[in-house]
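Down below is the structure, laid out as structure tokens.
Not every chain of the complex is shown here; the ones you see sit where they belong.
Letters A and B name the chains as they come in the text, with residue numbers starting at 1 for each one.
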Amino acid sequence: MRLAPSPDRLLPADPATRALARTLYESVREAPILSPHGHVEAALLRDDQAFTDPADLLIVPDHYVLRLLHAHGLDLDELGRGSSQIEPREIWRRFATHWHVFAGTPVRAWFEDTLHSVIGLDEHPSAANADAQFDAIAAWIAEDGSRPRALFDRFDIEVLATTDDPAAPLDAHAALREDTSFTGRVVPTFRPDRFFDPSAAGWRGALDELHAVSGIDTGTAAGLIRALEDRRAHFRSLGATATDSGVVDAWATRLSAGELERIHRAGLTGEATDADAAAYRRHMLWEMARMSSEDGLVMQLHPGVLRGHHRPTTERFGPDTGHDLPLFSRYTEPLRELLGDFGTNETFRLVLFTVDETSFTREIAPLAGFYPSVFAGAPWWFLDSPDGIRRFREGVTDSAGFYKTSGFIDDTRAYLSIPARHDVSRRVDAGWLATLVVTGRLGEEEAHTIAHDLVDTIPRSVFRL
Amino acid sequence: MRLAPSPDRLLPADPATRALARTLYESVREAPILSPHGHVEAALLRDDQAFTDPADLLIVPDHYVLRLLHAHGLDLDELGRGSSQIEPREIWRRFATHWHVFAGTPVRAWFEDTLHSVIGLDEHPSAANADAQFDAIAAWIAEDGSRPRALFDRFDIEVLATTDDPAAPLDAHAALREDTSFTGRVVPTFRPDRFFDPSAAGWRGALDELHAVSGIDTGTAAGLIRALEDRRAHFRSLGATATDSGVVDAWATRLSAGELERIHRAGLTGEATDADAAAYRRHMLWEMARMSSEDGLVMQLHPGVLRGHHRPTTERFGPDTGHDLPLFSRYTEPLRELLGDFGTNETFRLVLFTVDETSFTREIAPLAGFYPSVFAGAPWWFLDSPDGIRRFREGVTDSAGFYKTSGFIDDTRAYLSIPARHDVSRRVDAGWLATLVVTGRLGEEEAHTIAHDLVDTIPRSVFRL
């Protein structure tokens, strides 16, 4: 089957609306990419090595792809995870013979665009062409123009934010800043989640790492807080403008100093209960807001995901293997204390994401429509699809307009898919703006201004880029 | 930018559907306005004074407008709230320079229509024309035809329901009924919420006021209930057909007489706990249903709003300042006891509203599709937008059809916006009906009948007007 993505893809079906949407889309199609949240590693760009092979480039690390193959009966070690010794070519064959299972999904849309526009293939993957496509991709990988830095330029990425542990040395970020041959902007993002769970097996080790890198004793909660503050300053010195937290819920409630230290000690002696751990995490989330209100790092909140739902798979294959699953999520009550303390602080900024789209209309947009500090984050993860983006605009615009939304984030570790993901967002937003014009809710000129602001002014401003 | 709202605004984009929608809309465009729920004061019409100034008319009292300006960094005292001494012209300038933040919102749609169709402006507000528009509106205000009663006629309002405290004397309502020069119908609505929270600071004072106006001792719960019954009769004598409750959740569960009186006493001595207060409120909601099943006042329920989310703002600026926020809301279980007792009572009528639109399809429409007493209330507050109204119809019609919905309510204190709000509803309903016809789900003739019933027969019947 011929692979030739339609130039009008994802634009509304109605001809008049589509014509206008096309114009709006064309006006932002080539705007530089601002990627203020994602999971590409800075080392990829520092090292600028050729990618390993087609499977490692496009399939093995991408849990969006793996999960649906797994759902169709492929074991993860058949797909290159764990201690599997399977050949990359075999992995690609499995993927190619299961191409139909992605029909209609955003993964399919990103993949088509990547295969066609980035790599230059002209057929849909299939059992018949699996070997030929594998070879073609391998040949493409070997080209100079396919190395990470060349693609960074080709993709026209202006800013790329990574996601990093507070104890990370950030060597790659430092190296990139000093490397005059690389002119792109790659900035770290401070993600302290693993320090927030005193009941977790790895917590004490994490405290030790943080102690080592900061020189600050993390044996007390007060010490941990000081060490986190210290590392935030380090992140800022290397260009960070934001933090991120992927907590299980959005509750942020303060503990007394005594109670906080009690739980910290219980964590050190392996005696912290689940209730202790939740209380500690919720306090630490409040601390993150307090710190952001002082140092100006934009606070991103990505709550509501139950990580590692299928324990046997986590044990065999580790995290990020496709069974992190969405939870019902609330924001209005959980964030009341935090917003009471910092919500009108001019330095503070909070971008709220969700995997429970009912919360966009019900809670996130109404919060963003009152608090100057709060912005509605772009549709994320399970919601980052053409229909998800359209429903986001439809649900959020009523209460928050366009200028209290965050602009698109790609949130991806699939480097090659970055342009495709931003392109989907630009197309769907153009379609939504066109719909507003055609139904008399917006002027055409305004729509052009907003289309531009959504990919430029707004993310620059919201993420303080 | 020229302000010229499209005559086809909010109608579907598809040309055939739009053509039919236009016909349906035209057939109800000029139907008289029935406004069975809102927050305009009866005194406005009794006194019939000219409005104060453009800011006071259009901005300062409207928390829909204030909230989004606040979200963009304007302090509420810059917008005329609190003890602010800011000039009305300055307020208008701030509003005009932030006009773009409303793009795509229903506030913008209402405002455009009001400025254009009611006041006669022909440009969008902007920094450049702020002073000129302020002056033009001020001049318009000064005209005889711009006074409340003249507008009442011009807007073709047939019935306007206000919202009133049980202790209110309702002087303005009485005066209007006796004033032969005013032929409109303005009726009070009984809203007893502040009597339901024995833990609130103002509760004892409220009881005293009710005692004073009714002559009934409110020192016991039984006395309070009798006093409320007495006041309902007074409201009915002045034309009331409905009550309203804005409780935080929909639970309505009966207490024993002993427990009820215990909590009442605890309230009087300042010892009512949060749990006491919730139990008391839920009992009183049950009592409201019991009274409605006896006196026939239509019971409106507007649950699920957390009032005054940002405590510092409430302390500085009071209630209704833009940070009442939606909560996740349930109805099926909370209302089971109440509907078990009164759900098939022929006198009883309950209109269920929500700010959590997921409850429309899941709970409200299914309840309205079985209980003869229950009606699905129109989209309210955060959901009162073109897309919100369309989603309401799409989600509610399946289980409840058209004839178990309430008809539109504007719920506004922005007097000038009343026609614009009803017009949006009429347009979107016309579009939905046209969609049903074009997709073969409804005959064209039927669609015309339903379009008429939605603005006339249905609200008249549901609210017993």
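Quick note on the criterion: a contact is a pair of C-beta atoms (placed from the backbone, for glycine too) under 8 Å apart; a residue touches a chain by one contact, two chains touch by 3 or more.
Remember, predicted model here, so these are calculated numbers, not experimental data.
Colleague: Which copy number describes the whole complex, given 2 displayed chains of the same sequence?
Modeller: Per the structure file, the complete homomer consists of 3 copies.
Everything that follows uses one rule, which is that only the chains that are shown with their structure count from here on.
Colleague: Suppose each chain is reduced to the average of its Cα coordinates; what separation in Å results between chain A and chain B?
Modeller: 39
Colleague: Which residues of chain A touch chain B once you look at their complex with the stated criterion?
Modeller: Those in contact with chain B are residues 12, 14, 16-17, 330, 332-333, 336, 339-340, 343-344, 346, 358, 361-363, 365-372, 374, 394-395, 397-404, 435-436, 438-443, 445-446, 449-450.
Colleague: Tell me, which parts of chain B touch chain A in their complex?
Modeller: The touching residues are 1, 5-6, 8-15, 67-68, 70-73, 100-106, 108-109, 124, 306, 309-313, 322-323, 325-328, 355-358, 382-383, 385-388.
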